[in-house]
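Down below is the structure, laid out as structure tokens.
The complex appears here minus one protein chain, its other protein chains still in place.
Up next is chain A:
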Amino acid sequence: MSNAEQPSDEQPGNDEFEPIQVFPEAEEMDLRPGADDCYKCSTCDTNCPVAKVDDEFPGPKFQGPEQWRLKRQDDHDIDDSVMKCSNCMRCDSACPSEVPLSQMHNTARGEYVEENMSKFSREYVRNRMLANYRSLAPLASMFPRTANFVMGLSITQWLGEKTLGITSERELPEFATETFREWWAKRGGAQVESEDKRIAYFHGCYSNYNTPEVAKALVRVYEHFGYEIVVPEQSCSGTPMFANGMLEDARRAAETNVRELAAAIEDGADVIASCSSCSMSLRQEYPELFDFEGTEDVASNTWDAIEYLRVHEDLRAELEGTSVGEEYDDFAYHAPCHSRNQGLDGQTIAVLDAIDGIDAHDVGDSCSGISGTYGWKEENYETSMKIGEEMFEHMENSNAETGLTECPTCSMQMGHGTGYEIKHTLEVLEAALVGADSDGVEPKRKEE
């Protein structure tokens, strides 16, 4: 591994659209033993939400082990269908034989983008923009009202579709008027200090720029349990970059994250994420694709926000007897693919069961269909909505009028398909444990 590459300083514009070089490790990675483990049972294929609705997609078995084998024989190009894979990683957790399917998809996508996609094509530019949402967001959040206004204009959306291939069917997410990090700085950082209960919060991009209420909920819930919270410098988790084959961008982001988070771990913190794709990325994709110093350490010390409390606190006892306001009584819950893959799909319902008066109903195991940037692309919009149809039906058949999930893009899709308001589980815990309207600045509390 080389240290020649320094993380770029995040300035939008300075490294935006130059051609990239895909790092050599991805291609050299020896995935053969993984490919050889495939005994062609097709379990992965039956789990692929894209193959189910799109006759042109050959499915994960082809995309992964078969294409890998083909590639080794002669100079076969990566099949362009790899760009139709949504990176939901369902195939990965389905395979009974430990074939590293998503790792194969990620490396194949990287190679395809590098070798078969013109860096000047509209698709490349569009994908790179979507993947690097993180570096555009600071600009928009500097002028959130203007950005929201401009992006809401139908002419902008039409232009987006015509010139960039971003679907005009969706409403672009709104930018918050105050980012989470701004709020955090304003309140003076951590309000609780503790020697032995310390977490490093990986908030990710979305809860920083778009839904700071989720990040604030995490802060209040964790401080309620007496945790000292640190908020390290961080970059995008890389999920949208893997999904778009922008491995070099992902590598840069990952390097920053691993460095900062490993340092926090060194200081006695565990890493907590509130977005299921972020935790998935730190836990699984980093060790599969990178080997910076500390990668393994970060992976094995990263937790989902609710999972961590379940294991380290008596969350159930704490919630027993609490109740929440009227607006929180019925929920249609969707478990994101990336929390399903981490074994967290049953968790939310089990936790919320302890709160009086909440009725949270699981809407079943289908994929929401948006898969991050996937459903934003004009060419995928229809597929994305077809995949989501099952979830929409189940949501509408439940009594609830409010949706619940832990993934920001699933939440967009749920709202888009049903018109429901969507909450994050941490917001419900906040309402139960601290009260929904508590304002940010609480009295300082010290651990004795």
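Please note the rule applied: contacts are C-beta pairs under 8 Å (C-beta built on N, C-alpha and C of every residue); 3 or more make two chains touch, one makes a residue touch a chain; residues count from 1.
Just so we're on the same page, contacts and distances are computed from a predicted model.
**Student:** Per UniProt, what's the omitted chain called: "Probable glycine cleavage system H protein", "Sugar transporter", "Monovalent cation/H(+) antiporter subunit G" or "Anaerobic glycerol-3-phosphate dehydrogenase subunit B"?
**Tutor:** Protein name of the absent chain (UniProt record): "Anaerobic glycerol-3-phosphate dehydrogenase subunit B".
**Student:** Using the definition of touch stated at the top, determine which of A:G34, A:P58, A:P100 or A:P173 touches the missing chain.
**Tutor:** A:P58
**Student:** From the listed residues A:N47, A:S102 or A:S194, report the one that touches the chain absent from this view.
**Tutor:** Hidden-chain contact among the options goes to A:N47.
**Student:** Touching the hidden chain in the complete assembly: which of A:Q67, A:N244, A:N257 or A:Q284 does that?
**Tutor:** Selected residue, touching the omitted chain: A:Q284.
**Student:** Considering the whole complex rather than only what is displayed, give the residues of chain A touching the chain that is not shown.
**Tutor:** Contact residues on chain A toward the absent chain are 41-43, 45-48, 51-53, 55-56, 58-59, 62, 93-96, 283-284, 287, 296, 299-303, 307, 310-314, 340-347, 350, 362, 365, 386, 389-390.
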